[in-house]
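Missing here is one protein chain; the remaining ones are kept as they sit in the complex.
Note that the chains are named A and B in the order they appear, and that numbering of residues resets to 1 at the start of each chain.
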Amino acid sequence: MNFPAYTNLWGKLAKYLHVIYSLLILVFLIIPIIVIIPLSFNSEPYFTYPMPGLSLKWYEAFFTSPVWISSLKNTLLVGVISTLIATVLGIMASLGLMHPRLQRLAWLKGVLMSPMIVPLIITAVGVYFAFSPIGLSNSLLGLILAHSALGVPFVIVTVTATLAGFNETLTRAGRILGASPLQCFFQVKLPLIAPGVISGALFAFATSFDEIVVAIFLTSADQRTVPRQMWSGIREQLSPTILAVATILIVMSTIMLITLELLRRRTERIRSGSL
Amino acid sequence: MKLKTKTYLSVLAAFAVTGAQASSSLSFTSWGGSYQEAQEKTAVKPFGIANKVDIKTDAYNGGIAQVRAQVQTKNVTWDIVDMQLSDVIRACDEGLLEKINPDIDLAKDKSGKPAKSDYLPGAINNCMAGNISWSTILVFNKDKFKGSQPKTVADFFDLKKFPGKRALRKSPEGALEWALIADGVPPAQVYKTLSTQAGVERAFKKLDTVKSSIVWWEAGAQPPQLLADGEVTMASAYNARIYTAIMNDKKPFEFLWDGQLKNIEGYVIVKGSKNVAAAKAFIKEATKPQALADLATSTAYGPLRKSAVSLVDPKVGKYLPTAPEHQKGSLDVDPLFWADNADALNQKFAVWLGRK
Partner (left out) sequence: MTNSTYTETLTSAEAKVLKRNLRKSERFGLYKALLLILPLFVFLMFTFILPIGSLLFKSVTDDVIPTEWPALTQSLAAWDPAKKQLPDSQTYSNLVVDLQKSIEDDGNSRVATRLNFQQSGMRSLIMKTMRHLDGMDLKDAKQSLIDADERWGQIGTWTIIKFSSQRLTFDYFLNAFDYTRDEFGNVVHNAPADSLYQDVFIRTIVVSLTVAVLCVLIAYPVASFLAALPSKFSNPLMILVLLPFWTSFLVRTTSWIVMLQTNGPINQFLLELGLILKPLELIYNRFSVLVSMTHILLPYSILSLYSVMKGISPVYVKAARSLGAGPIKAFFNAYFPQTLPGVVAAGILSFILAIGYYITPALVGGADDQLASYYIANHVNTTLNWGLASALSVLLLGGVMVLYIVFVRMTGGKGMKLG
């Protein structure tokens, strides 16, 4: 390490301690995630090391269980559709929010962002009370609607952030060259704000994919989602199958993280580049 | 965007279609797990095949919230529900259930005696046809007590003589009854004592003596797991879960029949069901003595019809909560007491739990 001339011995020691401390905390952050991955390959249903042998049987148990498979299907279905709804509505609203006079209306943005702030239990109970009388409880449709609402703020945050860096003259250029407003949007604006859209959509998807409190209130046996199924599994009996599910989820979040990282780089390139 | 709207609409349509299908078939809702599997094997599937009815099954965790929501919103998707008596009483009072007339809707026994006189007292009412009696019961791990083994409820509260953690259900129901029994109240006097302020205080005081050693469980699958893992040495549990652990998994568990709390379980039909006739036909079949005996044989829950007892596999007989040798010191859970006092006692229990 290079130290400025004025650093004394204690200063160096403090610096080293700082580095060691920070690295330890980073290890603390990652360790719980690392620890359960190997245990999901344990041949015995115990949660201790060393493991007596390796086996894929807990993964087999997951992929052959009709309950888990149907909850995986439900989760994906709800996740994809609610992400689509949240993204489409979120992009439109973000475009509208760029209007200078609306940007001054703090309450409007506050309302649109509120699903992110309100504690989940309150959303869940409110939605349960409101959806039950109209037959939307115990249905995937109810869950899709609620999850779309929860995903919207993420889309708005990321899309308005990219729109802020968007150069409006490009749209005007497009218009002058004879493109219709819609053409302009799809061929000029959308490709340029795509990174923001995709990362917002990813956040929305992750929110739905991870969401459990609303799912507890709105679903019964037929509409179980993966988190809902994990929740009852953990409460009843923590089996290694749950660790297998957890590992699969960790792999998925890693993929999402990498995608997002690539998008971020792309945005940075565009920002610092020709545009 | 048009494409997305289209997918969305087609999904909507798909939901509408499945919704419509559901109403044309019979639905059966029970508690899931091995109990529901046994019901499906002994009653649901045979009835479905014999009558060419497509029976959809669902599982729930008790309570009347879902039934109430369905009835109030006129969106009844459940037909037959397996409900415990205390819930039946509330649901029946609130008009959430179809009426069942034992003389018409239930089968007579072999000798031609009407169902009403064949049932154990309290096991049928005008909303429910009883099927089995289950009990919440104290159990222990034999391996942990090599010397003298616990025999009474008082032993469960004796941490000196029988050391180790205890597992109890996180509910005042059970905990308060056992505390009083352990404190010397005869079972017949338990609910009378609990109706008084002093009685409730006495029960909590007794619970205080073991509070720091209690692990609270919420799902029925937990106690056998806690016992097997060695987290606790004694536990309260549903009798059939322990029976399965002993018979199938060869666990060294033993029942403490003293102070077993017996509950009644039965079939009900949700008010506004579109398939009342089929549901009644199902209940008639499923509560025949032989059907109840078959269910008892595979679950170790006690059949509620007297004529069914002799039909149960004798190997299972001694594990039934209704077996005559286990009646001394047993207590029937009083659903009316709990209907009245659950709100207040739940609150007191929550306060007590939250206190160090």
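In this section, a contact is a pair of C-beta atoms (placed from the backbone, for glycine too) under 8 Å apart; a residue touches a chain by one contact, two chains touch by 3 or more.
These figures come from a predicted structure and were not determined experimentally.
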item	value
On subunit A, residues whose C-beta touches the chain left out of the figure	4, 6, 11, 14, 18-19, 21-22, 25-30, 32-33, 35-36, 39, 46-49, 85, 89-90, 92-93, 95-99, 101-102, 106, 108, 110-131, 145-146, 148-149, 152, 154, 157-158, 161, 199, 203, 206, 209-210, 212-213, 216-217, 227, 230-231, 234-235, 238, 242-243, 246, 249-250, 253-254, 256-257, 260-261, 264
In subunit B, positions touching the absent partner	63-65, 68, 90, 93-95, 170, 201, 215-216, 229-231, 336, 339-348, 350-356
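Here is the rule we go by: only the chains that are shown with their structure count from here on.
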item	value
Interchain centroid distance [CA atoms averaged], subunit A/subunit B, Å	40
Subunit A partner contacts - residues on subunit B that touch it in the complex	1, 4, 7-8, 11-12, 15, 19, 32, 58-60, 66, 69, 72-73, 75, 77, 218-222, 225
In the complex, subunit A residues that touch subunit B	77, 81, 84-85, 88, 132-135, 137-141, 220-222, 232, 235-237
